[in-house]
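Excluded from the complex is one protein chain; the other protein chains are retained at their positions.
Here is chain A:
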């Protein structure tokens, strides 16, 4: 971890509901190194999406501070937005829009000229295997294809950091494996830092250099997959599942793990 590209201190978020306050994020401290793939692992409701929405400038934090890609989250949100990519869990595709329209417009929203945006769209399409799908409406794509388009949209501005919120939830095993390969390739070829949330242990295990386990809005464990297994299950050869159970006292998967 030569230099850090994300530094988070004391990040909190409380939602005020009629029924009382919901403490979704209770104080996150985190440093992510340049080029790292970080797995932000936790059960549903742990506060993963809320954390990600704060780090991507979509949601003002109740407290704390963060620096992302050298920009202060609170003082220079536009600077942060220029340097990051965000792929929400819900994806963010207009089903009636063609893949080309989505890619080119995203480039334009990143303030590229028409020509540059079209060029970047073609480049990404080639890189992510979308060239044959450019004129299809995104509503007519398979789940795996759609996810690739969404990730391409997150990469349009060649971000220093890309945030992926549960990128493989709902995908079949083949598409999941393809997506993992894609994430590894993006990091290898462009040195992009990847901050991904997941509630799949196997995903964190297979993909992340380092895992941060969150539960009820707090970080409850942190380390490489092997470290977590050794520390919490006493044996690097056991499953991450056992370590996770030891950490949170419950299992993450709502349904049987794929693969």
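Here is the rule we use: a residue touches a chain if its C-beta (ideal position, glycine included) is under 8 Å from a C-beta of that chain, and two chains touch if they have at least 3 such contacts; residues count from 1.
FYI, contacts and distances are computed from a predicted model.
**Q** Assuming one chain is omitted from the figure, identify its UniProt name from "Acetolactate synthase", "Carbon monoxide dehydrogenase", "Transport permease protein" or "STAS domain-containing protein".
**A** Going by its UniProt entry, the chain not pictured is "Transport permease protein".
**Q** Would you mind spotting which of A:43, A:64, A:91 or A:167 touches the chain that isn't drawn?
**A** A:91
**Q** Just to verify: which one of A:51, A:106 or A:145 makes contact with the chain not shown?
**A** Candidates A:51, A:106 or A:145; residue touching the omitted chain: A:106.
**Q** What residues on chain A make contact with the chain left out of this view?
**A** These residues of chain A touch the chain that is not shown: 15, 53, 56-60, 78, 81-82, 84-86, 88-97, 101, 105-106, 108-111, 153, 157.
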